[in-house]
Every structure is written in structure tokens, then in C-alpha cells.
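Submitted below is the structure of interest, expressed as C-alpha cells.
Of the protein chains in this complex, one is absent; all others appear in place.
All chains are identified by letter, namely A and B, in their written order; residue positions are counted from 1 within each chain.
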Amino acid sequence: MADTVAIEVRRYRPEEKSEPYWQRYEVPFREEWMILDALNYIKDNLDGSLSYRWACRMGVCGSCGMMVGGEPILTCASYLADHLPGPIRIEPLRGFPVVRDLVNNLDDFMDKLTAVKPWIVREEEKPLSEGEYLQTPEELDAYKQYSMCINCMLCYAACPIYELEPAFIGPAAIALAQRYNFDSRDQGADERMDHLSRDEGIWACTFVGECSVVCPKDVDPAGAIQRYKVKAMTQWYKSMLLPWGEPKR
Amino acid sequence: MNPEYRLHHPKWYRRKVPIFWWLSKWSYMKFILRELTSLAVVYAAVLLLLQVVAVSRGEEAYANFLAFLERPGVLAANILIILGLLFHAVTWFNLAPQALVLRLLGRRIPDRVVLLAHYLGWLTVSALIFGGLARL
Partner (left out) sequence: MKGRSIEPFFWSLFSSGGMLAALVLPALALALWVAIPLGWLQAPSHQNLVTLIGHPVTRFCLFGFIALASFHWGHRFRFTLYDGLQLKHLFGLIATICYGGATILTAVAAYVLWMF
């Protein structure tokens, strides 16, 4: 095994250059290192100006997503060895504006997430005196998969539609809406429908499926979206053919 | 210092998506090929309609149509179309388990069961079609 491996990082430093450029570093090769370890080595020893996000280094916070070799991955969860031979190319996540180096601006996702009301919506809150909401294991099973989302945005980076059409709500936001739609405690499915069943909502999705392929938590946002299309279609027909059955808003 | 740099309002960078973005990754290419099978579907619908028209016009028109189908160029084209139709069918059924999540007795029906049901349905319909046409 070689002593060092070449890492090529896509830098973007607007105070120096208006366009991004590649910068190459030679990093020691260690069998047990993740990509993130290599980045930390660069920052600590070679170039302190390199900017990137990371936190938990164990695949639960969703901070360290980047494109490595053209694929969106969590850099704390991918071995350096798996990307040999060098040079290993690291770029910021696709689909989001780059603020600096490997740091994206994620405001768009944050806005979209808030808009789908990712919380338990109740017509009437249950008073504390009545105790907690009870849920069977089957009811938990109905939404558990979608609750695993760590908001890492790899799905947005993998989705070609999101990059082509920034207005698209995107995989994670829809999966998280579904997490609440399928939660037996939630009563907000109708409230979310208007926002999701729009042209820039679920209907922009063409089931490329890459979002589910890259998801590190097996959330399967593509499946969540297709299931929602079936639901939206059913509701549309119901509202057209049986208008007297409209749910109250 | 970059003369274009605006202090306190730095510019965020967005790349321009290339027109042929789907050439960059095999999974994107497979997606586009899958979507293009819709052309095979509409071709088949048109050809089917033309065959019905030929039948409606009488024996000679029908015989001409059968002769038309036997021409090597037409046969070759139709074989390619059928490959497209097969690709459509296979990709369609393989995606069904993701879109069709049903619960039975409180448990989610496993993906492979949904998949098997679709393929069995496909087999049944295909057998009925071949059997039906063989008996005509």
C-alpha cells in the first residue's frame, strides 16, 4: 500500500477567485481513515483555510455530506481505502449554492422542511391529564423508516430534478411529511396535501430513484413520494367525483 | 484580492447543469433509457391501431398488413421495439414494491411478495394472450 494518497478538493474562495478550482493535497494513507479524517489532516497540517462541515463523525448528525468521486456520501462513514486509487476528488454537495469550499447554503431545504409541517398536527391537543398518546408496534412500524432521516441532504445532491428545478420540494422534505402523515398520532395529512400536491411538490418527481440509493439511513424517500402520488391521485378523484365528501379545513 | 469580490455580500456559486447530465452516471443513463421506453409504448399502440384498421378494411388489406410485418426492416424494427417494451415492463414491475406498500394483518407485505405477484400476473396475462391468439 502506498504511503500517501492524493486528494483533490474543489475550492471556492470568492475573495480570491470568482470561479471554483481544484487544489491537490498529499495525505498519509491509513487503512482505518475515513474521508473525513483525511480532510481533518489537511486542515490541521497542510491548509488551515479549507472550510467544511462535520460534527458527530459517526453518521448520525448529517453534517458531513459531500460529493466524493462524483457520488454523494457521508465523509465520516466512507473509508479512504474504498476510493483508491487517487486522486480522490471531493466536491461540495450538488444542488445547493456553495458558500465557500465544501460548505453549502442549506436555507432552501430548511424552508421547504418547515413548510411541510414536520410535527404532530392535532385538531385538538390532548390535555396532559389524559396522559400520553398510545401507539402499537404496528402503528410505529408504519412510519418508523421515514423517521430515520438525518437531514444529510445526500438525496438532494443525488436528485437530478432538484438541481434542474430548485423549486422542487425534494426527497427528504416529502419523506418527512410522510413520516408524520403515517403517524397515528398526527391529524395533519389534509393540511400537508395542498402544499405537497403541487407541480413543484411531488409532481416534479419522476422516480429516478437515486435518492433512495444514496440514503445512508435507508429512508427510501423515492418510495415515500410514490406512495404519496397514489394518495394524492386518490384524493383528487374523490374531490372531483364526490365533492360533498370534502374534509373540513 | 478578487476585484469582483463584494465584502459583506459574497457570491454563492451554483454550477450550470449540463444538458447531457444523464451521460455522467450509468444510473442516470438507465433512468433516461427507461423513460424513453414510452416511445416504444406509443409505437406499439399505433401499430396495433393500424392492424385494426387493416382488419376493418377487408381480407386484402389484412393480408397486405401481414406481408408488411414480414419485411426484414419492419421485423427488425419491431424486435427492437419489443426489447424496449420488455425494458419498460421489467423496470415498471421492479419499482412496484416501492410504490405499493400494503399492510396485511398489521405487517407490511414484503417487497419480494409484491414483486412476485406482479411477475405472476405478467406471466398469466402473457399466457392468456398467446393462448388466445393461438386458438384464433
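Basically, contacts are C-beta pairs under 8 Å (C-beta built on N, C-alpha and C of every residue); 3 or more make two chains touch, one makes a residue touch a chain.
Keep in mind that this is a model prediction, so the values were computed, not measured.
Think of the hidden chain as still there; on subunit B it touches residues 17, 19, 22, 32, 35-36, 38-39, 41-42, 44-49, 51-53, 55-56, 58-59, 62-63, 66, 69-70, 75, 78-79, 81-82, 85-86, 88-89, 92-93, 121-122, 125-127, 129-130, 133-134, 136.
On the side of subunit A, touch with the chain left out of the figure occurs at residues 160-161, 164-165, 194, 197-199, 201, 203, 206, 229, 232-233, 235-237, 239, 246.
Quick note on the criterion: only the chains that are shown with their structure count from here on.
The residues of subunit B lying in touch with subunit A in their complex are 1-2, 4-5, 10-15, 17, 21-22, 24-25, 27-28, 31, 35, 95, 98-101, 103, 106-108.
The touching residues of subunit A, counted against subunit B in their complex, run 12, 14-20, 70, 94, 97-100, 105, 136, 138, 141-142, 160, 163-164, 206-210, 212-213, 220, 222-223, 226-227, 229-230.
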